[in-house]
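Yeah, one chain of the complex is gone here, protein chain that is, but the others are all in their spots.
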Amino acid sequence: MDFTYDEEQQALREAVRGLVGKAYADFENRRRTVAEDPGFDETLWGRLAEMGILGLPFREEYGGSGAGPIEVGIVAQEMGRVLAPEPYLTGVVLAGGLVAAAGTEEQRGEVLGALSAGERVLAFAHAEPGSRWAATASTVTASSSGSSSGEGWTVSGVKEPVPYGARADQLVVSAALPEGGTGLFLVDPSATGVARDGYPTHDGGRAARVAFDDAPAVPLGAAGVDASSSIAAVLDIARVMACNEAIGAMEVALDATTSYLTSRKQFGVTLNTFQALTFRAADLYVSLELAKSVTLWATMVLAAGRPEEMAEAASRAALQVSRAGRHIGQEAIQLHGGIGMTAEYSIGSYTSRLTALDHLLGDGDHHLRLLAATVGDHEEVDPLR
Amino acid sequence: MDFTYDEEQQALREAVRGLVGKAYADFENRRRTVAEDPGFDETLWGRLAEMGILGLPFREEYGGSGAGPIEVGIVAQEMGRVLAPEPYLTGVVLAGGLVAAAGTEEQRGEVLGALSAGERVLAFAHAEPGSRWAATASTVTASSSGSSSGEGWTVSGVKEPVPYGARADQLVVSAALPEGGTGLFLVDPSATGVARDGYPTHDGGRAARVAFDDAPAVPLGAAGVDASSSIAAVLDIARVMACNEAIGAMEVALDATTSYLTSRKQFGVTLNTFQALTFRAADLYVSLELAKSVTLWATMVLAAGRPEEMAEAASRAALQVSRAGRHIGQEAIQLHGGIGMTAEYSIGSYTSRLTALDHLLGDGDHHLRLLAATVGDHEEVDPLR
Amino acid sequence: MQLELSPEDAAFRDEMRTFFTTKVPQEIRDAVAERRELTKEQVVESMQVLNAHGLAVPHWPVEWGGQDWSPLRRHIWHEEMQRACVPTPLAFNASMVGPVIAAFGSQELKERFLPKTANLDIWWSQGFSEPDAGSDLASLRTTAVRDGDELVVNGQKTWTTLGQYGDWIFCLVRTDPEAKKQRGISFLLIDMTSPGVTVRPIELIDGGHEVNEVWFEDVRVPAENLVGELNAGWDYAKFLLGNERVGVAPVGATKRVLAQAKEWAGDQLADPLTAARFAELENELLALELTALRVVAHSADGKPHPASSVLKLKGTELQQAVSELVVDLAGPASLASGAGAGSDVPEWARRATPAYLNLRKASIYGGSNEIQRQIIAKTILGL
Partner (left out) sequence: MQLELSPEDAAFRDEMRTFFTTKVPQEIRDAVAERRELTKEQVVESMQVLNAHGLAVPHWPVEWGGQDWSPLRRHIWHEEMQRACVPTPLAFNASMVGPVIAAFGSQELKERFLPKTANLDIWWSQGFSEPDAGSDLASLRTTAVRDGDELVVNGQKTWTTLGQYGDWIFCLVRTDPEAKKQRGISFLLIDMTSPGVTVRPIELIDGGHEVNEVWFEDVRVPAENLVGELNAGWDYAKFLLGNERVGVAPVGATKRVLAQAKEWAGDQLADPLTAARFAELENELLALELTALRVVAHSADGKPHPASSVLKLKGTELQQAVSELVVDLAGPASLASGAGAGSDVPEWARRATPAYLNLRKASIYGGSNEIQRQIIAKTILGL
């Protein structure tokens, strides 16, 4: 049981901070970047590829560097600290993770190689209007006109919102299979039968409505196989990484708030003179520390590689981080007062991003329901293994 | 729509305050009274009878004064303000209310006459170990050896806790009927087959385990008739009166807390210098005012005499008062610090009493469940009639 | 103590309900229902419809368009309006500058401004807050210096809501720099088309443009535009801020959103946790509405009722809590916040997060909830 990062991990953090942290150290840079399509810095994306960050989670034979969840979590935290808009979570961890989990050897080599090299942006087209974070597809369906060998598949229906779906060079699409179950497919978004409408999201990100009309689709992995357990597993990994990103964001949001309290004057004194405000800041710190503890623990559960424990650990982290994110996001603005409402000032963007992360992969109550359903199955939760 | 008490009601409040408020103005008097059986002041009880308070809710022909819920609510508030231990809520409102609701003309005249005159203390033996505020009986059963005319009935089983059950001169007992449904019975506690073990409760009150072993029982009202809807209705009335009692207690608890904050010194200044504390007191006031509003409204719903609206109004008041009672009860002790933990000082007894009132007839979550079950049946709640 | 409305009040309520649901253009009410931002034209049209029927400024003196209603009737008017998705009359006109001019202005100012203010022929903006005078309003620094028949105004105001539409702005300005803080402040009406007035938009975190900075550079204002006495502006501001007890808490609008959210929830309402969340919020809103009714009933004396702070504090908390619930109901679709009309995500779900973010302001603007707690602690609890 050890909560400390080793030297190599510390070095990774410093390297990412040197690149991403530096790029967005000035909040105006981030504002400018998200104001224009594609909503992120393609040059920076290329540098992340060069540094090996995009390939971090993938095996070396696929062009990656074979690092583990601890390292990916460090990257996510650093992205979170500066609200970096690059599609690391949805493009690398989620879409890339699915290719790694479900693709054939050939697909892994080809797609992950291009992804790791920064040559191809991926997106996972999964959410459907009305869906609520399930690992399955429902209204988007796949059908096969040819043999079952993987030829002649098409998908139809609407996926929305698809994070960074308009910019993506290649889509990983979940679709209900004719024989039941949910399949995964690779779709070329420039093919006929694919229509994309991109738009900005409140947190400075991008999403799209992607409509498929008998669009040609290549099964990811073996054709016609239910991939919902792979989807569930990769979603859980992405949840824990979203938690890592959120704790990075919360740390900075709290820092910014305490700095503001010590510098802003009202009634002739700095705001930290008002005990009602400093006590609330103390409560924020408590929320942050607790969320951080569960997130680091869940990341270690991933690293320990026990698939049967991953879903529960992801839900536990997601629940705690959802509660903390709302607490910190809401109070950070309130403690800033009017200035906290403005887009020029960074703090509101932290709240906005925390809200987005909370709803991307399942909010606190969603995970609470899952945990409540099994609360009677065990006497207590023992985090020590 | 009018939230103000008329002159007569004001006069009633002053009269009750003059008697009960005066009797327990010195908290030591209350401590002494609850320290010894029967746990209340029999002389004061007699005076309340003389003043017509015990007969307040009952028709004049039964020895009462035929006042309504508004007036009974005023009495309950005043009892709550000084934590008067007299069994007004459980003996008069609840047990007496059941006799008024379900008894024969003869029973009403006889029992309510004696109750109103202060000659007979009643108790409602209803809760059973494991029961949760249902209007029905389950483990205590009634059987009839004779005809169905009301003769030859007995009850068996254990009721616990029965508020003031050891002191009571007469018991109103709910019991499962042989043909289904729940019947009400009058039981003489000195009869053979009745065993009572009384004990003090944490709030200074009294309760008892009452075991019936084929104890002779007289049906309240017609024999063998399911009385659960009468029980439910009277429980709802008692709930609203418990809310009235609670708002009286909360008012004084908040007053005591603000007085303490303005007088107690720490670090060389009075506690109201600390904004973190005064803001919390402000939040307590908000909780109190909201709870008061719903309680007064629910009392008016009772007074308007629309039985179909009573249950929902009672649940609404109970939910709001439960939340407020916990908030105020817990914070009042915390804001007092160590002294708030001592039995000598009154504030802890307010918390204790609020906790008891919360669990006597259904706590906040219990009522929330009931309200949640019907939340989809209406678009909105309109309090104006 | 009386639950029922009198037959007269009940009839009044029916009358209001009928009016609001039949006389105000449906498309405006639809925009409110969908929580869209209203256009300037929609706000103006709606208020003019109300004013044409004597329903825009019922709380003003009768000679200036008021109705001499009981507080209960004003409450009913206000709730029914929100219930019917009718935009409430522009607060700057109806609740702020209008009552101040009516109470303290000269006859000439009244005649000049009140009719146009009631009819929204003049769109008023509010110039109170400054960058260094937020909760601590009395530390404001915008000055007005006498020069002949004119006052010369210099300084900066901020958080001027909808200032981009403003024709006139009512300002607190410092007219006596020697006097201590609250003294030496005057209440001045300024034509926003005057040379030297610059309005600059502030983008908010929901992406909307709702508030502005307003800059004054040697703006010359006729001295007759002073309301009431020189250096007495702080009293008028206090009157303005404490004047209104009806509609302090956004009860009706919040109730409406919660009712709509039940529709939006669909199957989710069958989930016990979701149902409980609705039921708890609904109960708190009931408690708040009843508290508002208790407060309006005691508003006859014309002084600010400190319990207004309870309404503001709890009202904004519940408004925010309901907006948070709506984001959760939208779930993953809440990410489609920037989608256009072609989206497959319903409009309410697309609006959910921007509305939630925008409403963070509710507990900050117009006297932050910290200020409200302070008022409760000091004025009511004596702390």
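In this document, chain identifiers A, B and C correspond to the written order of the chains, with residue numbering beginning at 1 in each.
Here is the rule we use: a residue touches a chain if its C-beta (ideal position, glycine included) is under 8 Å from a C-beta of that chain, and two chains touch if they have at least 3 such contacts.
None of the values given here were measured: they were computed from a predicted structure.
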Original post:
Which shown chains does the chain we cannot see touch?
Top reply: A, B, C
Original post:
Which residue from A:T104, A:S156 or A:N272 sits in contact with the chain not drawn here?
Top reply: A:N272
Original post:
So which bits of chain A touch the chain we can't see?
Top reply: 1-6, 9, 70, 254, 258, 261-262, 272, 275, 278-279, 281-283, 285-286, 289-291, 293-294, 296-297, 299-301, 303-304, 316, 319-320, 368-369, 371-373, 375-376, 379-381, 383-385
Original post:
For chain C, which residues touch the unseen chain?
Top reply: 271-273, 276
Subject >> Interface residues of chain B (partner: the chain not displayed) >> reply: 127, 129-133, 158, 160-161, 163, 197, 199-202, 205, 207, 209, 265-268, 274, 276-277, 326, 330, 333-334, 337-338, 340-344, 348-349, 351-352, 355-356, 359-360, 363, 365-366, 368-369
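In the analysis below, only the chains that are shown with their structure count from here on.
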**OP:** Please indicate the chain closest to the centre of the assembly, with centres calculated from CA atoms only.
**Re:** C
Original post:
Measuring from the mean C-alpha position of chain A to the mean C-alpha position of chain B, what distance in angstrom results?
Top reply: 53
**OP:** Between chain B and chain C, tell me the centre distance in angstrom, where each centre is the average of that chain's C-alpha atoms.
**Re:** 43
**OP:** Would you kindly tell me how far, in whole Å, the mean C-alpha position of chain C lies from that of chain A?
**Re:** 39
Subject >> Residue list for chain C, restricted to those that touch at least two other chains >> reply: 370, 373
**OP:** List, in ascending order, every residue of chain A touching at least 2 other chains.
**Re:** 274, 276
